[in-house]
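Some notes on the structure that comes next.
And then subunit A:
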Amino acid sequence: MSPQETSRNAMLSRIRTALGRREGQLPPPLPEIYLRPSRPNLSTFFACIERLNGKTFKAGSPAEALAYVAALVKGKSAVASNSTVLRDCGIAALEEVTCAGADKTVLRALCAESDIGISSADFGLADTGTLVMLSSHQEPRMISLLPPLHIAIIPENRIIGNLDELLTLLPAPVEQTSSMVLITGPSRTGDIEQILVRGVHGPGELHVVVI
Partner candidate 1 sequence: MSNRASLFVTCIVDQLFPNVGVSMAAVLERIGWAIDFNPAQTCCGQPAFNSGYRAEARSVALHFLDVFRDAEYIVVPSGSCTSMITHHFSELFAAEPARLEEVRSLEKRVWEFSRFLLEVAKVEGVGASYGCVATYHDSCHALRELKIKSGPRLLLSKVKGLELREMEIAEECCGFGGTFSVKFAEVSGGMARTKIESIQKTGADVVVSIDSSCLMQLQGALHRAKLPVRTMHLAELLASR
Partner candidate 2 sequence: MAANHPEKLSTTLADANLQLAIYAGTGRLIDHRKNAIAGDLLPDYEDLRTHANLLKKHTIDNLDYYLEQVEQNVAAHGGKVVFCNDGTEVADFILNLAKQRGAKLIVKSKSMTTEELDLNERLEHHDLEAVETDLGEYIIQLAGVKPYHIVAPALHMTRYDVADIFTDKLGIEREVVPEKQTMIARAVLRQKFLAADIGITGANFVVADSGAVVVVENEGNARLTSSAPKIHIAVAGIEKLIPRAQDLSVFLKLLGRSATGQALTSYTSFLSGPRRQGEVDGPEEFYLILVDNGRTKLLADPDRRQSLYCIRCGACLNHCPVYRKIGGHSYPWVYSGPIGAVITPQFHGVGKDPWLPFASSLCGACAEVCPVKIDIPKLLLDLRADVTAHKKEQGESKMERFAFQVFAWVMRHPRVYALGGRVAAAFGPKGGEWLSSAPWFLNVAPVRGWLSQRDLPPPAAKSFRQIWRER
């Protein structure tokens, strides 16, 4: 047995002795699942984001979303995820925008240099103004993280009520991704005298566009 296995077995047997349990003994039934899904509401979603100093925009059409983004990226450098949402509204084709591609190293350098990261989001949680990001070939982790400004484009039918509804729709996120991140407002800290400062390590600015 390796030393690691020895530690493991010793720990588990200590625990069983202390708890008075046998190896392989099943636990009694779990307390029931406590989820209270709420109804989606776009204005709550926007209000929450704005309260956290995020910007919001309701685009009537993909073209409106494109125009909003185009104005933001003008004269700046931006990196966009491989999401079909971005492609469909033509954001990926903007002059200032480079697409993420599939190479981790290239992408990282790109994200580290870009002024703006543009992504989609898998869901929006209305009650808290939260973006739900599942890492995938379409959505790398770094785009919403390294650039100082993050723009998220999300179709309106993706706005759901709350975390409880998310976990009802997605009871096992690990089956789909190695990383699910809930983003609620810009990066912030209060570590110096609890003075709120935005944009510590993640983006200090957040724009959410709902189509």
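For anyone wondering why these and not others, all candidates are chains of the complex that A comes from, given by their letters.
By our rule, a contact is a pair of C-beta atoms (placed from the backbone, for glycine too) under 8 Å apart; a residue touches a chain by one contact, two chains touch by 3 or more; residues count from 1.
Keep in mind that this is a model prediction, so the values were computed, not measured.
Participant: Hey, among 1 or 2, which one's touching subunit A in this complex?
Facilitator: Only one option touches subunit A, namely 2.
Participant: Spell out the residues on subunit A that touch candidate 2 in their complex, using ranges where they run on.
Facilitator: Residue list for subunit A touching candidate 2: 4, 7-8, 10-12, 14-16, 18-19, 21, 23, 25-28, 30-31, 33-36, 48, 82, 100-104, 107-108, 112, 127-128, 130, 135-137, 140-142, 145-146, 163-164, 167-168, 171-174, 177-195, 197, 199-203.
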